[in-house]
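Here is subunit A:
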Amino acid sequence: MTPFAADREPGLIARALDSDVWHSFTRSPVVVVAAILTALLTLSAVFAPWIAPHDPTDLAKLDLLDSRTPPLWLEGGDKRFLLGTDNQGRDMLSAILYGLQISIGVSVLAVMLAMTIGVTAGLVAGYFGGWIESAIMRVADVQLTFPAILTALLINGAARAMLGNKSVDGAEFWVLVVSIGLSFWVQYARTVRGSTLVEKNKDYVQAARLIGIRPLAIMFRHVLPNVLGPVLVIATINLALAIITEATLSFLGVGLPPSHPSLGTLVRIGNDFLLSGEWWIALFPGFVLALLALAVNMLGDWLRDALNPKLR
Partner candidate 1 sequence: MLAFILRRVAEAAIVLVVVALLAFLLFRFVGDPINQMVGQDVSIAEREALRAQLGLNDPLIVQLGRFLWNALQLDFGISYRFRQPVMELIGGRFPATFELAMMASVFALAVGIPLGVYTGIHRESLLSRFFLGVSLIGISLPTFLIGILLIYLFAVKLQWLPSYGRGATVDLGFWKTGLLTAAGLKALILPAITLGLFQLTLIARLVRSEMLEVLRTDFIKFARARGLTDRAIHFGHALKNTLVPVITIIGLQIGSIIAFAVVTETVFQWPGMGLLFISAVQNADIPIMAAYLLLVAAIFVTINLVVDLLYVIVDPRIRVAGGAKA
Partner candidate 2 sequence: MTERPVLSVRDLEVEFPTRRGVLKAIDRISFDIARGEVLGVVGESGAGKSLTGAAIIGLLEPPGRIAGGEIRLDGERIDNLPREAMRHIRGRRIGMIFQDPLTSLNPLYRVSEQLVETIRTHTDLDARRARERALALLTEVGIPAPEQRLDAYPHQFSGGMRQRVVIALALAAEPELIIADEPTTALDVSVQAQIIALLKKVCRQHHAAVMLITHDMGVIAETADRVAVMYAGRIAEIGPVRDVVARPRHPYAKGLMGAIPTLATDAPRLMQIPGAMPRLNAIPAGCAFNPRCAAVFDRCRRERPEPVAIGASEVACFLADAGGGR
């Protein structure tokens, strides 16, 4: 028996399965709809290559003669293209499915990056204190003065300047992940630091220190599990933000290129044809994007209230 097991609060999993949370979930129909929607969109993203009727990344298969075909139910629709095509003759439905995959991929990875950086920074700051803490929290304060989207844009621009003109294939994807990830870490760091300060003085941590367990081990094995609840909440809320940020960056033309479009890139492409009346190129991806962001947002809201009503 470890001397400190008894002191620990129930971990994340135990709490997540706690009946209260489950109850509040099943009792609000809106949340159930949001969850189903999120699941559906995620599944379509994951299985895009199998569901999509065409391969939008294969430029060789595109035919400019097909370009700007309206959706099936409008005059001039083509039964090969349910939701019409874009300016390069790309099937919108397929492009949206692949775009969804990229959007979700970037956002999830960015949130994971932000979480890793933020949690580590918070743990280190809270556990070691002193000048390390001051330095980390000062940086966090300054960064917090700026809206995340600006930070992401700046990091993005800096990355572009460093990569110079040599375009590395797929670099845009990772540049996006890093720039979004780096702009969202502060909130995790602040939360985790706060909880760490509290945990660090508890008996079990002191006991662990006394029997000579190394600080890193203490932090990750004993302090971390106790701060995971709020971290999970922040992550869910951040996911919606990351989705929107990714889409915005791509829309601004500093995200994913038209050859590998995310939902935001698709809207950007469509924006040029809005004035000439070809609305479907911009509005269909926009609609899916809005749906995704809304569903994830509602899940985040619900999770926050369910896990910690006081956070409201």
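The candidate set was assembled so that all candidates are chains of the complex that A comes from, given by their letters.
Here is the rule we use: a contact is a pair of C-beta atoms (placed from the backbone, for glycine too) under 8 Å apart; a residue touches a chain by one contact, two chains touch by 3 or more; residues count from 1.
Remember, it's a predicted structure, so these values are computed and weren't measured experimentally.
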{"item": "Options 1 or 2 - which one, within this complex, touches subunit A", "value": "1"}
{"item": "Complex contact set, residues of subunit A against candidate 1", "value": "138, 141-142, 145-147, 149-150, 153-154, 156-158, 160-162, 164, 240, 244, 247-248, 251-254, 264, 267, 271, 274-275, 277, 279, 282-283, 286, 289-290, 293-294, 297-298, 301"}
